[in-house]
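Structure below; questions to follow.
A protein chain is absent from this complex, but the other protein chains hold their places.
By written order: A, B and C. Residues from 1 in each chain.
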Amino acid sequence: MSVLATLVTAAQPVPVPAPPAPAATITQPPISYPAIMPILIILGAACVGVLFEAFLPRHNRIAAQLVLSVLAILVAGWRLLSYADEMPETGTITLGRALAVDKPTLVLWATLLVLTIGALILMADRTVERGGYFVADAAVRPGTVQDRAQAGRGEMQTEVFPLALFALGGMMVFCAANDLLTMFIALEVLSLPLYLMCGLARRRRLLSQEAAVKYFLLGAFASAFFLYGLALLYGYAGSVQLSDIANAAAGTNRSETLLFGGLGLLVVGLLFKGSVGPFHTWTPDVYQGAPTPVTAFMGACTKIAAFGGILRVLSVGFGTTSWEWRGVLWGVAIASMVIGAVLGLTQTDVKRMVAYSSVAHAGFLLIGAIVLKPAGLSATLFYLVTYGFTTLATFGVIGLVRNADGEATHLSQWAGLAKRSPLVAGTMAFLLLALAGIPLTSGFVGKFVVFQAALSDGMAPLVVVAVLASAVAAFFYLRVIVLMYFSQPAEDGPTVTIPNLWTTGVLTVCVLVTLFLGIAPSLVLDWTSSGVFALQ
Amino acid sequence: MMNLSEGAESVVAASGSLGGAWLVVLLPAIGALVLLAGGKRTNAWGHLLGCATVIAAFVYGVVMFFASTGLDAGQRVQNLHIYDWIPVNALQVDFGFRVDPLSLTFVLLITGVGSLIHIYSIGYMAEDRDRRRFFGYLNLFVASMLVLVLGNSFVTLYLGWEGVGLASYLLIGWYQDRPSAATAAKKAFLMNRVGDVGLALAIFILFQQLGTTQYTEVFAAVGDGRLSSGTLLAVTILLLLGACGKSGQFPLQAWLPDAMEGPTPVSALIHAATMVTAGVYLIARSNPIYSASPDGRLIVVIIGAITLLIGCVIGCAYDDIKKVLAYSTVSQIGYMILAVGLGPIGYGLGILHLLTHGFFKAGLFLGAGSVMHAMNDEVDMRKFGGLWKKMRITFATFTCGYLALIGFPLLSGYWSKDAIIEAAFSQGGWRGWVFGGAAMLGVALTAFYMTRLMFMTFFGEKRWEKLKSTDGREFHPHEAPAVMTIPMIILAVGSLGAGAYLAINHTLVDWLSPTLGELSEAHDSPFSTPVLTTISIALMVIGVGLAWLLVGRKPVPVEKPERVSFPVRAARRDLYGNALNEVLVARPGTWLTRFLVFLDNRGVDGAVNGIAAVFGGGSGRLRRLQTGFVRSYALTMLAGSILVLAALLMVRFS
Amino acid sequence: MTPTYYLLLSALLFTIGAVGVLVRRNAIVVFMCIELMLNAVNLTLVTFARINGSLSGQVMAFFVMVVAAAEVVVGLAIIMSIFRTRRSASVDDSNLLKY
């Protein structure tokens, strides 16, 4: 305690400048509406969705919500594409420098929009289970008579659709945020709906609620870190603009303790969202407990948003000081890859296993994110695109394997699946190979470009670790394939539910994208390497 | 990408029928796609489609071969650009083929032997409900293998490399109801991954140093001396690690014998004739790299020599006919690796032996398959005996393969193996003696275990008459149907004549010279060629004679002697009273055999299993950290944050 | 009076909050500790606004308050629902998901 006493008594008064009087008039910052139109459409549609919930009769809601959300995403995508043509080469910084809409932003936005359509269709599927994946009435206590009654009701909490749209809007802002405060608000806008959605599973509601509590408490804990980091950086630079922080690092008389303390805390908050080890502890529990389409949405889209944010913060805000922090993130990347690869080996639940796989993938992504060169940026973006599609499809397939109690996610229940349903087993095997990074899948090209970018930036030891980690990780994917193909099916094993056409379509598209990006990645690679972050 | 080359090579853009090389790959790929995606609808004609695509690919391969022979030597290395696979700023990976004598040779081997084995499989798999899927996997294998040999960059090679690994893995585990098959498949995948990591790292190093992985550019850069000798050595060792994994070389050989759990045509095609030779191909293909690194080559030679002896010795100890052949494969690939490790003097010889081996070993496996087919899938040679009367065609073709393998004068193996031995001796100094001696010793051992196999299977007492198979049926050995015997006969003809055709006048070596360089003449050898030949024939005769003494003269016990491997039993019975012989020959031999079997089962498997156990055990323990308590998760996060913060500040301020 | 004291106080509050998250079992108390961390940040922001002589820090504090309120609502909803199921607000009782 004496240290604290020392701290307090030793403090000397410092001259404090008086705050200036507020300006007499405040000029309105210019707003480029075409640039931010996709966000406005998504968030507006989410508000309309809330009104739908308020005023539409219950039986109409699901169709109305689905149509509204998909339509909104399509319109947003259309606006996005038309803006892509007219956007200046260096991007647009708008809303008083709060948002930066540039080439990487557009890539991330487009990916998020497409994947969210897929996730929404999975969420709306009511053929695999009567009433869908979501609970009919979340307020009913699990285990009661009413709960058993609602399990058979063909209804669901349709609030998931506006919630998903809000989360999507948050993710889009998060990727484009050019200052830390906007980023923080976006972080909360994307997280709060996800916390709620995690707790809405129709079956196994105790697990689902537990996942929500854990995700919420840890998420809030992590955002407190992020926020404290923000405050320290504000103290350092006098501003939370990323570019101001970068400039301040070049010349200020403030203590660099504030800079690096702030950076460390900020990065912890971001790494948590990207489920990078050792900040991954929530991932397996939440992935397992959440309703599977929500897991798919989280696994694919949150990862993209989080790494979009990490990429921008590191390269725009802290590019000038990379020498100091890079070594630390090396360590984090290695920890993440090792944790993911090693812990994944002994998992017995498919969803947990994929969760650990996502931790390992987060490590690979982090390698790309700390390259800080155009090659690293484009490689990481490409990896995100491939990973998003593969993950969405993986969870989509996991949601189809069911028995009388709902989803059969225990690995032993997957034994001999190839005999019962060759198509689903084959699809799953292909997706697992893609996650393992076997050639002719997008996963291979993704790893390849990330590793090459890292090599060209002198990170050979990291790449060696990464190659070894991916070799270790290949075993747990292999375990599932072995189980599906080389084991006898259990007597009372699960059946594969035939999903509706829409879900089938989503899974097909994702699998085809995974294959296509493995054979001809050039289209997307051209796209991801077409521009860099706007600096201002 | 065209005409970039310099140095020794000249590469031109592919044209004419060589420009259609993609067709060779596409045909089996389409076959695989149709068969695997088509489902039950294709059951009726699936096997025919599977054969047709491979035969068509073979025909086109022959067309390309003749088109290529019509060209000048300088025109024979052709590059076929297909499309830009991964084009990002600094990184250009083209997907393209390199059609040159080396890849054409492999195309002919793969599609030729592949066609025969596809046809054979129609008969062999006739009773399998999933025959269509089997052909789908086989087609997938052929397509991947062709990508492997035709690719014009290391990345394309890696693509095929993983593809054949996958197909091999699926086929080893074909009999899903046998736990041993699943284990064997897993083991194969596991050990191959070890090798693959080596290959991947080698590719990354090449890219990092040279900024490309195209053969043309890599070889040109190596020729210009742009790699330091340390880097070169690292690349050669990592490539060799890849080769060891795929080709079942020491210390990664243990998966190959287990891989015999797969159906016999698979053993013949993938685990004898083609896929397992990919390692030899890799080293031969990378010959400019190996030529530039004598130290790297020395390691290759050492690995080859060790493997060839290990394979021979262990081959003496097994009673399982397929395992003996598998260890024989390990040992023969050891010869090939030894040969390509010798440098310019040996690249062509390695490929020559690879081709002749492809013929006779595929033939031997098909023969073994035919025997098993006749004997209710029994593999224990102790239950065979006297089969030659019952299955004359099989016996005849098997004998051809056998004679070729042991190096009977003027048959295939004789030409290729003697050339390798001669090249090994010509290394001069201790190396010549050691490697040449190892190769010589291998000849005697090969003759011994193969003769033992012949005696136990085809001669002697009909032990099966008194026995029943494990499923309670009696044995009624019979000759296989024509669809199986005809491929065997064709391969037998190859075993007899291919060596002579390819070796006399250096036909093959000259043909390969645009890729592998001119064969340098052996010199510095302590023996002249006729002397060497005589010695090696003498050793072969000794091996055969010893086998006759130990196995052929006496009845073979049906039950494997308990807890004692065969040579001990043999030594006690047949060498009784001959104490000197026992002490000098049998005992050490027994110990050596036992030791090597032990090493193989415990040591190497143990190491691999040990690594797996370390990861698995670590994983199992670390898993417990995920306690399910939110507070402990928060603690992990806080600890992580403090570490990150402390590290950041430490880096900055220290 | 120097602003440094406020910074130290806020750092202390933040630390107390963080430690509270780790050592308390009751979900509501854990949650209150997180709120404490957020409010510590507010204090930091306001102090830096004073030091920097700009108002933006104070405006940020408004945003943080609003976000914290939204978080309270979502968090309380989740904690209430699990409390009603389990009759216990101990975070240690919800550990079905593990390993």
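Simple rule for what comes next: contacts are C-beta pairs under 8 Å (C-beta built on N, C-alpha and C of every residue); 3 or more make two chains touch, one makes a residue touch a chain.
The rule we apply is simple: contacts and distances are computed from a predicted model.
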**Report entry** Protein name as given in UniProt for the chain not displayed, "Cytochrome c oxidase subunit 1", "Peptide ABC transporter permease", "NADH-quinone oxidoreductase subunit A" or "4Fe-4S dicluster domain-containing protein"
**Finding:** "NADH-quinone oxidoreductase subunit A"
Report task. List the displayed chains that the omitted chain touches in the full complex. Result -> A, B, C
**Report entry** Residue in contact with the excluded chain [from A:60, A:82 or A:255]
**Finding:** A:255
Query - Residues of chain A in contact with the chain not shown - result: 3-4, 6-7, 10-14, 22-26, 28, 47, 50-51, 53-55, 235, 251-258, 261
Requested in this report: Considering the whole complex rather than only what is displayed, give the residues of chain B touching the chain that is not shown.
Outcome: 631-632, 635, 638-639, 642, 645-646, 649, 652-654
Query - Hidden partner chain, residues of chain C it touches - result: 2-4, 7-8, 11-12, 15, 18-19, 22-23, 25-26, 28-29, 51, 59, 62, 65-66, 68-70, 72-73, 76-77, 80, 84, 87-90
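Just so it is clear, only the chains that are shown with their structure count from here on.
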Query raised in the report: Centre-to-centre on C-alpha atoms, which chain is most distant from chain A?
Result: B
**Report entry** Whole-Å gap between the CA centroids of chain B and chain C
**Finding:** 63
Query - Chain centre separation (chain A, chain B; CA means) in Å - result: 44
Report summary line: Whole-Å distance, C-alpha centre of chain A to that of chain C, is 24
Requested in this report: Please set out, as single numbers or ranges, the residues of chain B touching at least two other chains.
Outcome: 623, 626, 628, 630, 634
Query raised in the report: If you look at chain A, which of its residues touch at least two other chains?
Result: 213-214, 217, 221, 284-285
Report summary line: Within their complex, chain A touches chain B through residues 213-214, 217-218, 221-222, 225, 256-257, 260-261, 263-265, 267-268, 272, 278-279, 281-282, 284-285, 324-325, 327-328, 331-332, 339, 342-347, 374-375, 378-379, 422, 426, 433, 438-440, 445, 448-449, 451-452, 455-456, 460, 463-464, 467-468, 471-472, 474-475, 478, 482, 485-488, 519-522, 525-526, 529
Query raised in the report: Contact residues on chain C for chain A in the complex?
Result: 1-5, 7-8, 12, 14, 17-18, 21, 27, 30-31, 34, 37-38, 40-41, 44-45, 47-57, 60, 63-64, 67, 70-71, 74-75, 77-79, 81-82, 84-86, 91, 94-98
Requested in this report: Can you check the complex and tell me which residues of chain B touch chain C?
Outcome: 623-624, 626-631, 634-635, 638
